[in-house]
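What you see is the complex with one protein chain gone and the rest in place.
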Amino acid sequence: MIELTQQPIDFTLLTESVRSHQAGAVVLFLGTVREFTGEARTAWLEYEAFPEMATAAMQRLEAEVRAQFSVIEVAMSHRYGQLALGDIAVAVVVSSPHRAQAFEAGRWLIDTLKHSVPIWKKEHYADGRMEWLPAEPVKSSGAVSHSETIDSEQPE
Amino acid sequence: MIELTQQPIDFTLLTESVRSHQAGAVVLFLGTVREFTGEARTAWLEYEAFPEMATAAMQRLEAEVRAQFSVIEVAMSHRYGQLALGDIAVAVVVSSPHRAQAFEAGRWLIDTLKHSVPIWKKEHYADGRMEWLPAEPVKSSGAVSHSETIDSEQPE
Amino acid sequence: MKLSILLFSAAREIAGCESFELHLPEAATVAQARVALLQSLPALATRTGTLLWAVNHDYASDDRVLQETDVVACFPPVSGG
Partner (left out) sequence: MKLSILLFSAAREIAGCESFELHLPEAATVAQARVALLQSLPALATRTGTLLWAVNHDYASDDRVLQETDVVACFPPVSGG
């Protein structure tokens, strides 16, 4: 189940979609809108997406996570538009026979999603300032298939 | 929120209980009843608990995870009694400002819970056999506070 | 002193009861309670692995001194989750 949506993310539905009698472990990650980053106070966030490519990129991620980890089911959802404090911006969930693989696959999936899915975040601060956030530095764990493109372009 | 229950675990409620404007990341782990372990086919599972000590042990785990990781909220629930295939036996969920700590805290919590909370699992196989499962070998990541007691007693 | 030892899991099944009463000297340790329990229920030694002990809902080592008011439990290594 892959979703790009302007509506609130239903993490219960997403999690139920990966449950299976073959699975002993399910790991869900939620990325939520945090109020403070150091001293800077966020009022709300705006996410812009390139919808067709974002959906295609998430489908590629599903194929990659299935190829690299022993996962049974995978689901992910990213929201875009205006988000309030505490809202869920992204959810990824995997099921696996054992928990080590579920944690590793879930971590790989969110790390790689953040570096490869064409979505951008604009912070609107409580003091009225706004800015497009820079990309996260790429960590060694984020072995993206198109990593040559990404790694060479990314600030470190 | 700490719960030891004979009813189905409501992971939605548990997850909502840790969400916070201070959190950028939530990690939920579900342990579910798997049908096959190698060739052996499970029909159902029976979990026995020492309820007062299990609750006390989970409270100690909450204090330890708060001391060792930068978590904002923690919740965990373990079910006991008879469980069917696919049922959720255990759920742990943590929120944290950033995802690295959320994954690490969630992983530590489930690993340590499995080695320290007094609950036992009896497999009832499809062929009619039944057995109390042995404990999982302790991994280096499971730094239990009473690790001397546990490590020396555990089969490896 | 009289101490009632709570038993769980395979220890409970092998003993055939949820608790077992021991008569121990004052200030006996967990190690002494272990010896006394296994003398009374030798099947526990042959049919379970190492047994863990808990006093007042926390794990206790062999040198822990017991009191008559303690809640004492004995069980195989845990396997929840």
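Read from first to last, the chains carry the letters A, B and C; within each, the first residue is number 1.
Going forward, contacts are C-beta pairs under 8 Å (C-beta built on N, C-alpha and C of every residue); 3 or more make two chains touch, one makes a residue touch a chain.
Note that the coordinates shown come from a computational prediction; the quantities given were computed from them, not determined experimentally.
**Student:** Which chains here touch the chain that is missing from view?
**Tutor:** A
**Student:** Just one of A:53, A:84 or A:126 touches the chain that is missing; which is it?
**Tutor:** A:53
**Student:** In the full complex, which of A:65, A:89 or A:105 touches the chain missing from this view?
**Tutor:** In the complete complex, the chain left out is touched by residue A:89.
**Student:** Touching the absent chain: which residues on chain A qualify?
**Tutor:** 31, 47-50, 52-54, 56-57, 60, 78, 89-90, 110, 113-122, 132-136, 146, 148-150, 153-155
Rule of thumb we're sticking to: only the chains that are shown with their structure count from here on.
**Student:** Compute the centre of every chain as the mean of its C-alpha atoms, then state which one is farthest from the centre of chain C.
**Tutor:** If we average the C-alpha coordinates per chain, A ends up farthest from chain C.
**Student:** With chain centres taken as the means of their Cα atoms, state the distance from chain A to chain C in Å.
**Tutor:** Once rounded, the distance between the two centres reads 49 Å.
**Student:** For chain A, jot down the residues that touch at least 2 other chains.
**Tutor:** If we look for residues of chain A contacting two or more partner chains, we find none.
**Student:** What are the residue numbers in chain C that touch two or more other chains?
**Tutor:** Touching at least two other chains: none.
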